[in-house]
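Only a single protein chain was left out; the remaining protein chains are all shown in position.
Labels run A, B and C following the written order; every chain starts at residue 1.
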Amino acid sequence: MAFVSSGYNPEKPMENRITDIGPKHFEQFYPPVIKANKGKWAYHEVLQAGVLKHVAESGDEVYTVRVGGARLMSVTHIREICEIADKHCDGYVRWTTRNNVEFMVDAEAKVKPLIDDLESRKFAGGSYKFPVGGTGAGITNIVHTQGWIHCHTPATDASGPVKAAMDVLFDDFKSMRLPAHLRVSLACCLNMCGAVHCSDIAILGYHRKPPMLDHEYLDKMCEIPLAVAACPTAAIRPTKVEIGDKKLNSVAVKQERCMFCGNCYTMCPSMPLADTEGDGIVIMAGGKVSNRISYPKFSKVVVAFLPNEVPRWESTTDCIKNMVEAYAAGANKYERFGEWAERIGWERFFDVTGLEFTHHLIDDFRDPAYYTWRQTSQFKF
Amino acid sequence: MAFVSSGYNPEKPMENRITDIGPKHFEQFYPPVIKANKGKWAYHEVLQAGVLKHVAESGDEVYTVRVGGARLMSVTHIREICEIADKHCDGYVRWTTRNNVEFMVDAEAKVKPLIDDLESRKFAGGSYKFPVGGTGAGITNIVHTQGWIHCHTPATDASGPVKAAMDVLFDDFKSMRLPAHLRVSLACCLNMCGAVHCSDIAILGYHRKPPMLDHEYLDKMCEIPLAVAACPTAAIRPTKVEIGDKKLNSVAVKQERCMFCGNCYTMCPSMPLADTEGDGIVIMAGGKVSNRISYPKFSKVVVAFLPNEVPRWESTTDCIKNMVEAYAAGANKYERFGEWAERIGWERFFDVTGLEFTHHLIDDFRDPAYYTWRQTSQFKF
Amino acid sequence: MAKHETPLLDQLESGPWPSFVSDIKQEAENRAKNANNVEFQVKQDVCEDILGVLELSYKHGRTHWKHGGIVGVFGYGGGVIGRYCDQPEMFPGVAHFHTIRVNQPAGKFYNTEWLRNLCDLWEFRGSGITNMHGSTGDIVFLGTVTEQLEEIFFELTHKHGQDLGGSGSNLRTPSDCIGEARCEYACYDTQALCHFLTNEYQDELHRPAFPYKFKFKFDGCPNCCVASIARSDMSFIGTWRDDIRIDQDAVAAYVGGEYPPNAGAHKDGNWGAFDIQKEVIDLCPTGCMKYEGGKLEINDKECTRCMHCINVMPRALKKGLDTGVSILVGAKAPILDGAQMGSLLVPFVKVEEPYEEITEVIEAIWDWWMEEGKNRERLGELIKRQGFQAMLDAVGIDPVPQHVKEPRSNPYIFWKEDEVPGGWQRDVNEFRKYHQR
Partner (left out) sequence: MAKHETPLLDQLESGPWPSFVSDIKQEAENRAKNANNVEFQVKQDVCEDILGVLELSYKHGRTHWKHGGIVGVFGYGGGVIGRYCDQPEMFPGVAHFHTIRVNQPAGKFYNTEWLRNLCDLWEFRGSGITNMHGSTGDIVFLGTVTEQLEEIFFELTHKHGQDLGGSGSNLRTPSDCIGEARCEYACYDTQALCHFLTNEYQDELHRPAFPYKFKFKFDGCPNCCVASIARSDMSFIGTWRDDIRIDQDAVAAYVGGEYPPNAGAHKDGNWGAFDIQKEVIDLCPTGCMKYEGGKLEINDKECTRCMHCINVMPRALKKGLDTGVSILVGAKAPILDGAQMGSLLVPFVKVEEPYEEITEVIEAIWDWWMEEGKNRERLGELIKRQGFQAMLDAVGIDPVPQHVKEPRSNPYIFWKEDEVPGGWQRDVNEFRKYHQR
C-alpha cells in the first residue's frame, strides 16, 4: 500500500491549485432526448409503478424506469448501474431527490428489456438490486441519514431500519394503491438531516438519557462556555469538580431540564448521551411538503418511544405497516396522511390505528404548545 | 345632605353582620311561563328582528321582545323599564349577556302593544330609549367597558364610540340581512375587559407612547420591584435619578422595548401613558366564540391605529361600516366574519375592504408570531 | 341649566341609538328636581359632574380618573373598586367615585319590585348611575363615596338579601347563559350550577387567597352565548354523548319550505329557498351527515356537536338526551403574554347534584394553581408555563387524545427518569470501556 501522489505537492499547496470551479455543468449529462425537449414537455403518464412516460410538444417521448435501493452504495454497485445505463440508455442515468435511480430510454420498445434486466439482478444475499417502483400513489424510497455507519450523534441506525421498513413496505413500493403519495423518512437524531419533520411517516432516533459528564476530559477538550450556551433549556452550568486530587473546571447538568437534544454533545465530546436502553425511535406522522390542496405540514409525534430492536426493528416496522393500512383503508383519494388524520380528527386517528395516546404526545415546549391543545368544545368521543 | 345611617355601626362592624349570602336565587325572578316550562322548550323562531318566539313541549309559548340600549343606565331609566315590565310582562324582565333588555310575554297578542310602547319612547335628545332588534343574523349591542367614564387606564372612551358606532350600524340592529351574527365589541385598553379578543369586529383602545416617569412621586408611591416585574418585555429597570438636589429611587424605561401595554401603570400610578395624540383605536376583526362549524377564533388586527376623533369617531365608524358592507356582499350564508376572511384569504380581505396593509399587522410578538406568517407558496395576487 | 357646558357630549344625543348622555342628563335633572325628597347621601349634582369630567376627557382625549387605592367593606377583599377624580376641585361630585359590584342573579332575570329596591338604594346612597351589567356579569353601581360603602353593604345584605360580587385576586362573579330557562339547546341547568357554585365558593369569592383573579362561566351548549370559552378561567359548556334526535317529518318541512331555516334568523336577507345539501350537509364540519332519498342520516360517532345542523333546523334536530358538560380551562384576556381560549380539560361529566364530580375538578385545579402559581399569574399562564401534562398530573386526569387538537410536532419530550429503563445515573468509565475518547 504505497502512497501514490496525485501530483499535489504538500510543500507548495497553492501551486497549480484549482479552486472554486463548482460542480460539472448539468447540460453535458442530459440524455439527448432530454436536451432536445427541455422546457417543452407536454404531459406525462405513469404507465405502471416505477415507469413514467413523458411526452414532449415535439412528440418525442422519454420513458423513465425508476429503481429503488440503498443510497449507501459501493463503487461496484455504481459500476453496475453504469453498465446497465450503457446497455440500455446510451450511457445516461440520474438520481432522484429521494435517492432512487432513474434509467431513461427514448422509445417504448426499450422499456421491457430494461425492466427485465433490472429485475433480474439480485445480490448474493437474495435481495433485489434494482427493484422497479416508487412512483405515484405508493411508497417510494425512504430518505435517511447516516446512523451508525458514520455519524457520532445518532440514537438509532439509519440503513438498518430503512432496510427493515422497506422490506415490510415493499408491496407498496411496487404498486400504486394508496390514496396519495406516502413519504417515509428517517433521521437518526434530532438534528434531522432531511425533511423528516414534514414526512407522512417519520422515523426519528431519540435519546432519553441526559449527557454523561467525562469531567477529566471536559476540562481539556471543551470550550466550557460553548457547551453551556449550546443548551436550549439552560440545563447546563459551569462548575468545579474534584476527581481524585485534581480540581477540574467542568459543567453540571440539571437532568430534569434536559430534553435529550444532544446539542451539548455536538459542541463537546465529553458529554455523550448514547445509551443502549435509553436510545430508540420516535414515530411521527402526518407531515408533508407539497403545497397541493393543503399547506405544507409538520409531522406530529404519534409514538413517543420504541426500542432499538436490532437488526429488524420489528416494533417500528409493525407500527408503520399498521399506520399505512389504516390510512389505505380510511383516506379519500388524493388525501395525504396528515390531511386524513386532520379530517377524521386526531382523536379518531388514535382509535383507528390503535396507537396509545400518552402524555408524551402533548406538546409542552414553549409558548406555541398552547396552539396544539384543544380550544373548542368540538371533539369526538 | 345629612348622613343617614343604614343601621351599620362602625364601632362594631361585626355586629349583626350578614356575609356570604350570595346573589338572589334565580327562581324567584322567573316569569311564570318560564318557570313552568324550564328545560322543556321544544323550539323557537325569530319572528322579526328583535322578536323571538319560544314554544314549549307543553304547547306554552313565550314571546321575547329584545331592546338595545346603553348599558350605562340611570335608575330613572331602570325604573322606566320596570314600568314597562309591569304594564306588559307581569313585572318580569331580564338582561342578556350583551346588555340588551328582554321583555317577555306569554301570548302573541301581547307582542304588538309591547313593541308599540317600546318604540314610542324617546329621550329628550331624540334617540330611541328602547329600539327593538338585535337578534339573528344582524348586529346586536356592542359589549364594552368603562372608558373615560370610570377607568384610569383607557386609551379611548367606551360609551361614546359605542353610541357613534351603533348609530351607524342601526339598520343592521333592526334587521337580519347579514350572512350570520356579527358581534362588535369594544375595550378601552389592552386589558380587554370583555370578549373583545374574539369578536367579529373589535374596537380596542391603544396607547402608543411609553409611560412618563413621575420620578418624585414614584419614590413615594411605588413598590419599584412590582413595577419592574410588571413589564412583559423587561423594558423597565430600577435606577436612581436626581431631581433638583434630591436623589430619588426610581425606574428607567427602555422606550424602544415598550409595547404600550400599560401594565406598569396598573402597578404604579407614577407611570402614566395616556396622551392625546398617542392614544387611539386599533381595529380587530374575524374573531368568534361559538363552536359552530369552525372553532372559536381570535380577532386579528386589521387597522393598526385610528385617532380618537371626539365625539363621533368618524374614521372608526366608517371603517366598521365599510367592513360590514364588504362582509355582507361577500360572505356565504352562515359564514361568520372570520370564516369569510379565511375562505377568501386575508390578502383578498384587504383587497375587498380597501384597508391598507401595514407592517404593524405582521405579528412580531414572541415565538407564536411565526405561525402567522405564510408558510406555503399558496397565495392570491 | 347644566352645571357644565358639554358641547362635545351633546353631539352624542342625536342619532337613533339610545344616548347615554341623554340618560345621564335626565338623571341629573331628576336629582335636581328631587321629586321624592330623597336625602341624597352623595352630592345631588353628581351627575352634572360626571358629564363635566367626561366632557373634559373628550376635550383632552385622556381619562381623568386616578388609581383606586384600597377601599372596601370590612372582611371582604373585593366587590368595590376605588376610584378618584384627578380634578376634584373642578368636579367635587365625583372626587370619590367608587363602584360597587352587586352579584347579579343567575340568568339575569329580575322582578320589578327588586329592581326598584336597588334603584332606590342607589339613588339614595350613590350616583344613580349603573352599568347593567358589567362585563363579568355584575350589576355595577357606578360612583359613590367611601363613607357610603358599609352603609350600602348593610342595606344590601339586611334589606335585600343580596351580596356583593368579586374583584381582586378572588373568584369573580360567575355568570351564565339563559339556558334551560328559555332555550331548547341547553344541555344542563346553567342557572342551577352557576348559583350552586357561587354559593359553594362564597369564601373564595370574597376573600383573596388566589394568585390572581379566577372566573367561572356557564354555557348551556356549544353556541357559547355567555362566551365562556373566551373569558373564564374555567368554562362549562353543555354537550351530550348520545345521538342527535332526528324528526324526519320536520326535516321534510324544512326542505319543503314550511319552517324557516335557522329559526328565521336570516329572514331579512335574500338567500333564496332552503337547500339542505348546501346549507347543512356541506357545512357540517365533520362531514358526518347525509341526505338521501328524503332521509337525513347522521353518523353520530363522528359528530363533534358543533350545533350547526341543530341551529339550522331546530324543529327537526334535537341534542341528545345523555347530556353533561365539557370543562375547559385557562381562558383570559391578552395581558400579559397573549390571550387564551379555554383548553379542553374534562371532555364530559354529568351535571348532577351534589355536583361532586365537578367540585373535585375545581378544587384540584385550585390546589395546583395556589401551590404553583406566581403572583398575578392566571391559570392559563400557569398551564403554559408548566405544561398541560403538569396540570393533568397534578389534577389526576389521564391524558386522552381529546385533550389536543393535534399531537406535538416537536419531539422535545421531557422524559422522566423513572420512565427510562436503567435510570439516568450512568458511569462514564463504564461507557469509556466501549468507547475510547
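Throughout what follows, a contact is a pair of C-beta atoms (placed from the backbone, for glycine too) under 8 Å apart; a residue touches a chain by one contact, two chains touch by 3 or more.
Just so you know, these numbers come straight off a predicted model, no measurement behind them.
K.L.:
Looking at the whole complex, which visible chains does the left-out chain touch?
P.N.:
Its contacts among the visible chains are A, B, C.
K.L.:
Consider the whole complex, including the chain that is not shown, and state which of A:13, A:59 or A:244 touches that chain.
P.N.:
The missing chain is touched by A:13.
K.L.:
Hey, which chain B residues sit against the chain that's not shown?
P.N.:
190, 197, 204, 206, 208-210, 212-214, 217, 255-256, 258-261, 269-270, 272, 275, 277-278, 282, 284, 286-287, 298-302, 304, 342-350, 357-365, 367, 369-381
K.L.:
Pick out the residues on chain C that sit against the missing chain.
P.N.:
60, 62, 64, 66, 86-88, 334, 338-339, 409-412, 434-437
Keep in mind that, in the parts below, only the chains that are shown with their structure count from here on.
K.L.:
If you average the Cα atoms of chain B and of chain C to get two centres, how far apart are those centres in Å?
P.N.:
Between these chains, centre-to-centre, one finds 12 Å.
K.L.:
Which residues does chain C have that touch at least 2 chains other than itself?
P.N.:
Residues 222, 224, 229, 237, 285, 305-306, 337-338, 341 of chain C touch two or more partner chains.
K.L.:
Mind pulling the residue numbers of chain A that touch at least two other chains?
P.N.:
Residues 367, 370-371, 375-378 of chain A each touch two or more of the other chains.
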